[in-house]
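All protein chains of the complex are present and in place, except for one that has been dropped.
Each chain gets a letter, A, B, C, D, E, F, G, H, I, J and K, in the order it is written, and its residues are counted from 1.
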């Protein structure tokens, strides 16, 4: 059974409680629940982890080796600043699907550069929480093609 | 019935005949056929157009008003150079899902800046031809949410 | 009788049908009609051409040699990207009055640089369709002074 | 009766006495006289002020509130360096038509950036002293449209 | 009773023990004590937290919602590198008064750019520990004005 | 008795009469009056001067030597352009507290760089007219510490 | 028999009729004729195509596959702006000899960067129409070495 | 007895298990063991700490004061992003020998700038795990010279 | 009799009273007196003017036409910011010898760019007040050569 | 009889002995011999000089005046760093044909800028040692046209 | 027996006679002598060469092929400017250990970029003359590992 890790970065724990105009009213718990059901419907399982700390996210990536086949990563603000997270992806060798809820290309200019994208399998941005479901499909398709 | 326009930019007509290591062996015809079937299976229809000329792509976008609800656009190299295409998207007011076959963020640095992304609904990059199918799902979800 | 060519670039064919808050409700046809009448009232004639294709605009400039004494050019988005259009102006040797409907200096930063301005006689920006009428006056005055 | 203030910045007092090849042989007095007559013929009046001092130009802008409906401003070299003049335009709320005698876009690169343009109604550059007359027309048209 | 959170970033725990020529001989404990007394004298209370970890500071900001009306933040080195902290301020919606002990504008050039300032109410820099007391006044005045 | 000079730069004479949404409805006269009273309550006196001219501000700084112990300076737009004002601060050797009514870091990018800050004692920005009162406290504290 | 395609970009159709001081008095027809004769004398044939449209040049490159062994390309102004043309060269896999009539390195700075050069076999610039003849020799030598 | 702290940053815990082509097959444990033996052979002792968290590394540096005479630091990816770590080195006043296993100057351009180097005693890069042994020699020599 | 104008810009009126370590103890009056005597000994006369206002310096340059053959200009901080002063030199056509007391190339980087130098005859920097005497010699030699 | 000087810069003496995959197996001696024969067959003579020292190359250029009509120059790495060599070309007034064995535009970005090209007649790059023969043809054609 | 070449660049011949505060009182002769003894004690020999001329250093590198197994290079100021030296290292294929006496990262910003580092085995900077001894160890270890 294919196993995903859904990894969410800083401030994503506040989803649904602030700025609903931008991020919707669903909480992170709602969204993760929907993703788990979506994965299950496709014969896969999905674990999740959220942290505001760069080091914890790196640790979670390290721990994913041998446990998960694919990581769905929303790095939040660390997208633009964390070389360490980029290195962790390369070091673990896990395929990573990068997801952003908002269209980061339509925001401040410093949000247009992602340190993660060059080492990710691919990027999905701008489709809200639906992007996590797209990422599950993308991950499954990627794993199938890589076999 | 929801109608999509799948718009492909320069050099994408050569898909399948050159650089199969990067872009696979499927021709553009194969890929479009698969997308049409995928759309049909979801109760939608999909028209397509490919051109190597910037002006033709703009004309096609203009003509899509009133005919299609959503555009799936792979702007190819015009991603990085065409302000006119960017303006056309804004001028027509159509929702555009931007798709790239390869992960443009893992290539030459000038390919990391997209003039299209800031005016698109969202971006999908790096998942090969499967990205077109994801774009259909994303477009349907976007239209449903916008209602 | 002095003859002008009024040359309009990409997306200007949509004038009046979209974004009336910015560009007004007059269509391109309305505006061109008004410009023709304005020219006629000053004893001049005015032909016009619009295209979304860079190559067609260059061809129109080439064809203007020997037919028109002055070109009024609204290059639209090609203002910022077309070295070929810039070269065409120099190559034809025709005096060009550059017009922009909106104040391009008050918009996105990449719209502040014009490749056309250094080879134009002068620039008029920000006065809406009235700028075309100002350009007719400017062109007539320029031709008179150049004699 | 519509009242204009024609405001000229540094070194424009030397017009006609130096570099006639570039700026013509008409003195500033000649040009202002012509502009006054042109305004009068259109039922408007035009006052004028020239100074080489940034502070005096700001003071003149401040004093124009309640006296003039529109300012025609040739900021000379302060175009490129005076944030204070830019702020004064915003602070007074007066519509400003920016005029340059020469085509500033065809000169040294530092002359291509105007701090004034983003807060002006529009810009006229490259048509010599005739640009002041165009500015009167543009100002009248702008005031009419704003009503 | 108005409640402040005084949040201190990396290396500020070493205050008073190193580089007294720059930062004075008062320890962080001394300074916090003085700030608490100053707040109390104005009928407010002040809690404090210091950490060298970016994630802990974000967690503290998140936890401040509903407990404190205003945050006084000395982000230390994270001023210049933490987009995540910037996002956390926006996400929590709390008014933040940014304080720096030293005049960061008189130091290395990379210390002149603050990622925090654009989302803070205001900034106080260069007045040493006295800046925390000024921040209390500024916070009280801000809260009064915002009512 | 400690004597302050409150020096206000270009366009600050218009306070209260324009853009009250940003700058409030208090006039410069109101604000200066409040500052004088605030200083008097702390046993200090405060003189003030406003000018739109860079040279006059420099002259005022020069004249402050021997008359005032501390200068509270709101350089307005000259913050970003006046090396001469920066040099005048160094040349007179007077301690300068830099104040900005608005949070300059949350505005256009060119307003984020201050030529004055590196030679000021410290900076206060974003707290409106209340910042002048904070500056009096900061100045008194600075003079006490410098003894 | 070796077959070349000589591909000329925008404005080169005006050769000989304008700016003879820079480009000589020979027309494009003269130059192509001379190149055909030169090729024939070396046992090769040479077809030619000129267009002002980026899309047409890309189409011509695509069509050259299987018909020509080598392309001699003078991309004109598209040298500096066309990523699509660059991609077309890579996609067709044809060896391209890049030729410029003038020494582009001795002109405006933006003409010093060629998007084409990194994917060309080599570059010849500054030798006028004689450069086309040199390109024939270079192409023949390249094909011989590649065997 | 001289005491070293060997401090290793993010992802270095994965040494030996991934990318052996670049980093060799020795694990971090192997390398630390070898360094301890090397130090012991020179009459010194060496403690070690590894963390993926920026805050933990800063805490470790703070705690090293009074316990160790010299720190050997491989900051990993924080080399390029952590101003806080740079400040911690200055704040603790401990001599730091910076070590990189790979030659960071021969990798991506963003890896060429180190925020740590300007505050380190010196830098050793490119010699693999042998660089830690060189750092012990360098540290001993530095401490001897500083006496 | 050759007549010089010695023009001194902002803050130079404070010479001798502040920062004697950098600028010496001679006042501007002393220095001008010495320059007058030096000129007189060479059969020339020298008038002088100092101002802290950009506009006054421009006015003085304008007034120098027809009165002086050569201007010795120490533009102070306006060296780096005044396009208007640069334009005034070109507009008056007077030969200008630029002098700086300190070696501006050994100070902050923004002091290395002079807007005045490109339109001056030549530049003398770093020789203190002696530079004014060198400028008199340079001016006399220049005028002799220009005859 | 036309006389060429073939001037080769640093490291070209190692041709054929290292990196044959890039530069081929022919030694510099082989290549020069072939060039001499090629020149002789066209009724010209060719002298050659190679040095690793910038000064020697400049001296050789100086000495070429009056002896040679044309210089074929492969400046090697000095292409990108030697302003002195650029000045020497201008100072001697000799026509220079710049040749590079490899396609410098397809290598590291710093190799794309040539200080020599703006003062050369033209540039040939990417055709290996065959480029020297092309340069002989180009030089002969240039000298014929210049007569 | 392993043979090293110790190559010292410009101004290093002055070691010990100037700026002893920075570089110590040992002359180059002293330092080379110590390095030779250190090498001998490890069963290796070390030759040395110093020159102020870029060309001589390149020649020395060329001559080292076949004579020495490893080069220890202190390129002095050529570190930052000599592409030719960089190319020479690649062309000779010799392993180079780059050494700097001072910590170049703590000096002027232009000293932070080394053209040599990307083609060196590794870099040692900031440990004074002791760095040469470390380089011998590093070279021996590198040669052992490369076998």
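Rule of thumb we're sticking to: a residue touches a chain if its C-beta (ideal position, glycine included) is under 8 Å from a C-beta of that chain, and two chains touch if they have at least 3 such contacts.
As the structure is a prediction and not an experimental result, all values here were calculated from the model.
Check each of K:4, K:78 or K:130 against the chain that is not shown and name the one that touches it.
Within the whole complex, the residue contacting the unshown chain is K:78.
Of the residues J:58, J:77, J:99 or J:133, which one touches the chain left out of the display?
Considering the complete complex, J:58 is the one touching the chain left out.
Just one of J:35, J:71 or J:86 touches the chain that is missing; which is it?
In the full complex, the listed residue that touches the missing chain is J:86.
Write the list of chain I residues that the hidden chain touches.
Residues touching the hidden chain, for chain I, are 103, 105-106, 112-114, 117-128, 130-131, 134, 137-138, 141-142, 145.
Considering the entire assembly, which residues of chain J contact the chain that has been omitted?
Touch with the absent chain occurs at residues 53-56, 58-59, 62, 81-84, 86-88, 90-93.
Determine and list the chain K residues touching the chain excluded from the picture.
9-11, 13-14, 18-19, 51-56, 76-78, 80-81, 110
Simple rule for what comes next: only the chains that are shown with their structure count from here on.
Check G-J, E-F or D-F against F-I and flag the pair whose interface repeats it, over half of the contact pairs matching by residue number.
That interface is repeated by D-F.
Starting from the mean Cα coordinates of chain F and chain J, work out the distance between those two points in Å.
63
Just give me the whole-number Å value for how far the CA centre of chain H lies from that of chain K.
About 23 Å separates the centre of chain H from that of chain K.
Any chance you could list the residues of chain J touching two or more other chains?
Within chain J, no residue touches at least two other chains.
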